[in-house]
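A single protein chain has been omitted from the complex, and every remaining protein chain is retained in its original position.
Right after this comes subunit A.
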Amino acid sequence: MNIPQDLLYTNDHEWVRVDGEQAYVGITDFAQDNMGDIVYVEMPEIDDEIAAGDQIAVIESVKAVSSIFCPVGGTIIEINDALESAPELLNEDPYENYVAIVKMDNQDDLDQLLSPAAYEKLCAETN
């Protein structure tokens, strides 16, 4: 299971990469492996204002439909358009292919996130 050391994680298997005020949000390797082949991603809209914990995307795989929650509040400033025509990118490299970039309102939201070590433990327990 690939868990990069430079990211933060959520209990719902999203990852966050912090770049100044911006947070890249995506799904983890564990998430894509459990979902199986991803066939459709319903994306958020640019300029959507969201609170921490809001749903920002819906990912549909051959097995199930899952909500993606954004662990930080702010404004969506960019979405990964490529996922709309090629949802399989999330299976191929879930860390390279973020879902959206959020301009954070409050960096304190990051305090709630899991460290790579804590997330690794969560995955081990889930298995």
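Everything that follows uses one rule, which is that a residue touches a chain if its C-beta (ideal position, glycine included) is under 8 Å from a C-beta of that chain, and two chains touch if they have at least 3 such contacts; residues count from 1.
Everything below uses one rule, namely that contacts and distances are computed from a predicted model.
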Among "Spore germination protein", "Probable glycine dehydrogenase (decarboxylating) subunit 2", "YhhN-like protein" or "ABC transporter permease", the UniProt name of the subunit that does not appear here: "Probable glycine dehydrogenase (decarboxylating) subunit 2"
Candidates A:Ala64, A:Ala82 or A:Ala118 - the one touching the absent chain: A:Ala64
Hidden partner chain, residues of subunit A it touches: 37, 39-40, 60, 62-65, 87-88
